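Here you go, one structure.
Every protein chain of the complex appears in place save one, which is left out.
Note that the chains are named A and B in the order they appear, and that numbering of residues resets to 1 at the start of each chain.
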Amino acid sequence: FQAPVIDFLGLSEKVLVFPYETDFSFVALIPQKEMALRAFTLCMRVATELPEERQIILFAYRTADYDELNVWREKDGRVSFYLSGDGVFFRLPPLSTFRTSLCLTWESRSGLAAFWADGRRSTYQVYKPGHSVRPKGTVLLGQDPDKHLGGLEATQSFVGEMTDVNMWDFVLSRSMIQAWHYGHKVPKGNIFDWASLEYELSGNVLVVDDD
Amino acid sequence: FQAPVIDFLGLSEKVLVFPYETDFSFVALIPQKEMALRAFTLCMRVATELPEERQIILFAYRTADYDELNVWREKDGRVSFYLSGDGVFFRLPPLSTFRTSLCLTWESRSGLAAFWADGRRSTYQVYKPGHSVRPKGTVLLGQDPDKHLGGLEATQSFVGEMTDVNMWDFVLSRSMIQAWHYGHKVPKGNIFDWASLEYELSGNVLVVDDD
Partner (left out) sequence: FQAPVIDFLGLSEKVLVFPYETDFSFVALIPQKEMALRAFTLCMRVATELPEERQIILFAYRTADYDELNVWREKDGRVSFYLSGDGVFFRLPPLSTFRTSLCLTWESRSGLAAFWADGRRSTYQVYKPGHSVRPKGTVLLGQDPDKHLGGLEATQSFVGEMTDVNMWDFVLSRSMIQAWHYGHKVPKGNIFDWASLEYELSGNVLVVDDD
């Protein structure tokens, strides 16, 4: 976190390119509201050339003492997420050099959790009913901080492209998630909205036009 | 390069068939303009029965001292390209006995490089920003010359079918590349245009009707 940081606003029709493996390249996202969450939908489009057996951090939200909400592609190819503690694992079609639309929905009341790949829902799993995500942390794309503001590892870093990272503090319906997948209009993310996203670039991350 | 050479013009609705492994069969392409390039799009349709672990040359442009622009299917199945030096590697769906539409785009300013398989873009990689491809070389299909006009190896040769080899000195948009994939009308290649291509056949290469 010694690297020079540049602030920007809005990534409409832009893609983040993480061109190679580092322990210093990341994008910090500043949420529009505090992330005290009892439900959420997190969506992104992601493409990677990383080999199948490589762990990949897809989204990391950490407070001082906890990994509040981390999304991973695991070594065994499964996609997972963790709410401060043990995670839950899903078998999805593999991430590839072509873009995958990936959403994750979770709701505290029932604990129902699912990933959505290109608009298709995974099997539900019941995960941490009653749990709350704590506010006042930091969201990073590209790296997993093992402590608040530090402890990055190249072998977990993201390499490839990310775009359209959006987050809502509620669970979007199937039709909304499919609309989002196809690029149709949906309610703007009230935590992160790609078109008006406030973010900080650190290290070597390119912002390029999405063609 | 001792083999008898025959000049031809135009391959509209024709396919090149390289029927077996040789170190003497190739097609030399004569560009419409000098290949001093700071950007390009190279497209072709290609089908091969060669085994997965076999290196295959897909396109070779060589000047006196450099492999200026080579496209390969590597031994590990990845597709790669090289601009005079180390290459860059992409994981695409495997080439097969059925035709794949394959395009490659690169731009010197940003270094952004991508393959497009059947109209779908791979993840961007950043490769040799600032570099220029040098003019006054020779383009071969079917063989990789290890020196200018010589040094061919059967174990790298192309076996299978190639058609619709087109090249532009700029980066085509996503919609243009998808139009080309589906056989719709796009701007003619200003370096190579399959319909009016000037070429020389050498060794055993068949020109057959595309059905």
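To be clear about the criterion, contacts are C-beta pairs under 8 Å (C-beta built on N, C-alpha and C of every residue); 3 or more make two chains touch, one makes a residue touch a chain.
Keep in mind the model is a prediction, meaning the values are calculated, not measured.
Q: If I'm reading the header right, one chain is hidden. Which shown chains does it touch across the whole complex?
A: Output: missing chain touches B.
Q: Hey, which chain B residues sit against the chain that's not shown?
A: The list for chain B reads 15, 17, 19-20, 47-49, 96-99, 160-161, 206, 208, 211.
The criterion applied here is as follows: only the chains that are shown with their structure count from here on.
Q: Fit chain A to chain B on CA atoms, both being copies of the same sequence, and give the resulting rotation angle in degrees, nearest 5.
A: To bring chain A onto chain B, one rotates by 90 degrees.
Q: When the C-alpha atoms of chain A and chain B are each averaged to a single point, how far apart are the two points in Å?
A: Comparing mean C-alpha positions, chain B is 37 Å from chain A.
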